[in-house]
Structure formats: structure tokens, C-alpha cells
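Removed from the display is one protein chain of the complex; every other protein chain stays in position.
Let's turn to subunit A:
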Amino acid sequence: MASLIPCPHCGPRPKEEFTVRGAVLPRPAADAPVEEWQAHVYLRENPRGDYAEHWHHSGGCRRWLVVKRNTATHAVHSVTDAAEGRP
């Protein structure tokens, strides 16, 4: 129905404005073994509890965000820009 996600650029916005991609996973190094790439592309945890996901503010600022939330309680712990803290 509705709920609010605090975009660091736009403030609290309805979740319908966002698109969820899935878990935040660091992309393996270019020379990583194929098994690592296989795991990166296909294997996912399905935790009950804290989870970090990439959300796109597709109906807003169009920034990719890291949403840290709890899958059981739906509590949103933090929302930061995906580029933040990266080199």
C-alpha cells in the first residue's frame, strides 16, 4: 500500500518510487576464478533479519542507493548513496 524510504537526496519518499535490485554484492576482481563469478551472479542469501540491498530511486533522483533494512520487521536502518565510501 505505502511506506516511506528516506532517500539521502530527496528525503522520505513512497517506496513505489523505488526499484529494488537485490543484495549489495561486491563485484569480483577481473581475474577472480569462474566459481567466484558463478556465486556472484547466481547465489543469494535469503536472510531473516538485516539485509543490505541496492535500491534505485527510479522515480526520483535516479541515484542507486544502499538500503539497509530488516526483512522481518521492515525497519529501515540506513539509506546511503551507492557511490558513498567507494574509491
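Just so we're on the same page, a contact is a pair of C-beta atoms (placed from the backbone, for glycine too) under 8 Å apart; a residue touches a chain by one contact, two chains touch by 3 or more; residues count from 1.
The criterion applied here is as follows: contacts and distances are computed from a predicted model.
For the chain of the complex excluded from view, the name given in UniProt is "Sarcosine oxidase subunit alpha family protein" [choices: "YceI family protein", "Ferredoxin", "Succinate dehydrogenase/fumarate reductase iron-sulfur subunit" or "Sarcosine oxidase subunit alpha family protein"].
Take subunit A: the residues that touch the chain left off the picture are 1-5, 12, 14-15, 19, 21, 27-28, 30-32, 34, 37-38, 40-42, 54, 56, 58, 62-64, 73-74, 76, 81-83, 86-87.
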